[in-house]
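Can you keep this structure in mind? I'll have questions shortly.
The complex is shown incomplete by one protein chain, all other protein chains being positioned as in the whole.
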Amino acid sequence: MGEAAHRVLGLTDSEFDLIVEKLGREPNRVELAMFSLLWSEHCAYKHSRKLLRRLPTEGERVVMGPGENAGAVSIGEAHAIAFKVESHNHPSAVEPFQGAATGVGGILRDVFALGARPIAILDSLRFGELDSVRSRHLLDGAVRGIGHYGNSIGVPTVGGEIYFEAPYEHNCLVNAMCVGIAKRDEMVRAAAAGVGNAVVLIGASTGRDGIGGASVLASAELGDGDEAKRPTVQIGDPFEESKVLECCLELLGKGLLVSLQDLGAAGLTSSASEMASAGGVGIDIDVARVPLREADMEPFEIMVSESQERMLAVVEPGRVGEVLAVCEKWQTGGAEIGAIADSGLVRVLRDGEVVGEIPVEALVDGCPLYDLEPAEPDGWIYGNRATLGESATPAETLLALLGSPSVASKRWAFEQYDSIVGSRTARRPESADAAVLAIPEADAAIAVSIDGNGRRVACDPYAGTVEAVLECAQNLACAGAEPLGLTNCLNFGNPEKPATAWQLDRSVQGLADACTALGVPVVGGNVSLYNEGPEGPIYPTPVVGMVGELPDPILAAPSAFAAAGDAIALLGPFEPTLAGSELAKLRGELEAGLPQPDVAAVAAACAAVRAAVRAGLLASAHDVSDGGLACALAEAAIGSDLGCSVDLQHLRERGCSPEEALFGEGPGGFVISGAREKLESLAGDGVAVLHLGKVGGETIEIAAGDRSLTVPLGEAENAWRSLAV
Amino acid sequence: MVWGVVQFPGSCDERDALHACELAGGEARLIWHESRDLDGVDAVVVPGGFSYGDYLRAGAIARFSPAMEAVAEFAAGGGPVLGICNGFQVLCEADLLPGALLVNDNLRFVCRQVELVDDGDERLSIPAKHGEGRYWAPDEMLDAIEAGGQVAFRYAPGQNPNGSARDIAGVRNEAGNVLGLMPHPEHAVDAMTGSTDGLRIFEALARVGNPA
Partner (left out) sequence: MAKARVLIRPKEGILDPQGKAVERALPALGFEGVGHVRVGRMVELEADDPAQLPALCEKLLANPLIEDFEIESLDGA
């Protein structure tokens, strides 16, 4: 048992010394494996935990906050909406189908571990540019994997986003979000309780999947030779999960469980110790009682295996028989593998003999937390690549933007997802700015959006992150929804490098400030660091998922125009610039810096749009984001098969050039359509409404000084629908 | 009018089917796959999903369940049976309907609203969502099915999402009491979620099951 072992497992020398100090001796093999996982960045949040304390987590609608399996907000008299987003980046870079599939599986388990029935999935994906075979392979695999898992288990995938940027070439991002519904008084927490209670493992048998996954893959940068990491990738089985899900919901419905936790990263080790820690108790696990898929597994392998579709439950001794009977009914595994103890220890036994013993506190809370050493980099560090020539006309520019994979329709992807199972989906992907789901149990509906633009965050991590939160709020406003809560996944590079540390620090501050200003609590989330390789870090990519409430799902406005003759207007404090824009990217002119968003003004615009949508005043509402106003107008036109003719003069009077008016980006812009008087009635009280033109014809005609353009609707559609692999 | 919706491990759309049945009129209940007792239902629906994980072949294992044995007897006695998507696959595996469903020709799952044409040339807008929905039978069998008026639905021109032979989206048995289709009529019964054209299919089945 040499010291070198701890380094191979990802622990620093000083971390190892601290372990020795806490144990009063050197750790044995089982204990070292357990520490290496629980003290990895992925599990311990060593470099981010201090920062995350800045986030606002309270609110009158919060039912479960950070620290539980997922967050939850109240809805209606008796229900709650549970939701969370999580990353599965490193496994997806190695094996995209299984990486993405098991990412979905894991986030589903986090939600039903609370006692909430999953009702929706959303996914946020990032790859390198599509001219790379690798990126096409990753995109194809990830989309098939998400579809395979979500479709098979019968939970609709209702929304998401996909971006293509060179910095993600070697470090793709796969973030999966799940939303579920529960009755508030049937929800269960993760904290283990009741000394003498039994610990029951439910679900699939335990094999060698993902052994060492957490520390080997997620706490270090990916380099050459990551093919050899393939054996440690987890394999998912959605059919097994559907049985485990029904089994757990039935067990919770019958009040048979004291607490429930899913097994994710670091398998039994993390679930058992986190449950014990939350409950202030100790826990004994006998590995000889764990149902195994492979006969010759060692105790440490059993403790760190990341085999999927397993849950850990605490059960009163007298009720274990009933629990196992429900598992039998659903044809899924059930085994009593241990007990809650009064020891404050996590004890691993084999056939009654202790093979490992660690104080819970040392394992879960004893990990050192590190301060970042941030230093702002000098300017733009990501390089540029021009793909659009200087001589491109405005019409050609619009077509290039619409056809740019990050902007283009994602229909090729979302048609591979079942978006309608469960009969709640009132707005399918790309029909409205947010997914809308009916919640008849609470006589209400919810809208959900997941957003984040890493490139803009790279330009200014503070402003870019504030924009991500505003983007979500704007999307929800178009659906007539009021934000209730937020979840986030922070995907960044190596935090030990000063530039990345600065990005992380500024981004978390932006997230905290935006959420506080909007009054939207953060109810949970995830951090994924070390997303970088020899070529450098990914764009700093905080992905934000927001859930909002609306009284009636049929109110949600479509994104696309409705009728020829309708007026078109621009609502909100939109002041576009080319900074961080898709056009700047295509021209190879990206540089550091973004204007600082006016959160209060954007919030007022959101409130106005929300009220207008609820009052039925708008025929359509679509927020302006990637590609700017010209793209937003084109998207609304393509979706309706109706052209438009608009003049951007009023927008230019705010001081932007014709090109900025057409293709500039920034928060606070809503393209709305409907009866002109109704649109104009929304102006006032700090909310501006600029008349732009009207719906109709077969072309997209935009007057913008010397950059005016006319594009046939069919050509615009061909460009926008060009994304496929 | 009492509807029975069979539920297998891995079924996904059984509750959606229950709801559609009730909208069409009557009471609907789930029939657990292990039950040989159809409880006196007037019509049976075999729903969509991934019964038994689609292991071996879609529907290959589900067709041998006790409930499906009871459904086969029910069908032999003239009882109306509707198989939707995975249910259609189960009925074909069970030889209650002719033909087979194969992997979509583009090898991808597809979820898309499609236009169907029924045997009265009426158009219906119904969502399709499947990875193995390509209907196939040998040419002689297809000729016999068409000659016998057993083609219940075809995809409208240009709307075939999976390469199904002769654009066939749904078929009936010779006796006419068993119907299977790949698209999901239970997801077209509520204006909030899309079209309501699917209701007609349930209502037609209700008339067969409850002629009074």
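A few remarks follow.
Going in written order, the chains are labelled A and B, and every chain counts its residues from 1.
By our rule, contacts are C-beta pairs under 8 Å (C-beta built on N, C-alpha and C of every residue); 3 or more make two chains touch, one makes a residue touch a chain.
Fair warning: this is a prediction, and the values are worked out from it, not measured in the lab.
In the whole complex the chain that is left out makes contact with B. When the whole complex is considered, the residue among B:L23, B:A60, B:A144 or B:V208 that touches the unshown chain is B:A60. Taking the complete complex into account, B:E93 is the one of B:E14, B:E93, B:E115 or B:D167 that touches the chain left out.
Interface note: of B:G26, B:G148 or B:G163, the residue touching the hidden chain in the full complex is B:G163.
Contact with the chain that does not appear here is found for just one residue of B:E34, B:D105 or B:E203, B:D105. By the touch rule set out above, chain B reaches the unshown chain at residues 56-57, 60, 64, 93, 99-100, 102-107, 134, 136-138, 163.
As a working rule, only the chains that are shown with their structure count from here on.
Chain B has its Cα centroid 36 Å from the Cα centroid of chain A.
On chain A, the positions that touch chain B within their shared complex are 144, 147-148, 151-154, 237-240, 242-243, 330-331, 414-426, 438, 553-554. Of all the residues in chain B, the ones that touch chain A in their complex are 9-13, 15-16, 19, 48-50, 52-55, 108-112, 127, 129, 131, 184, 186-187, 190-194.
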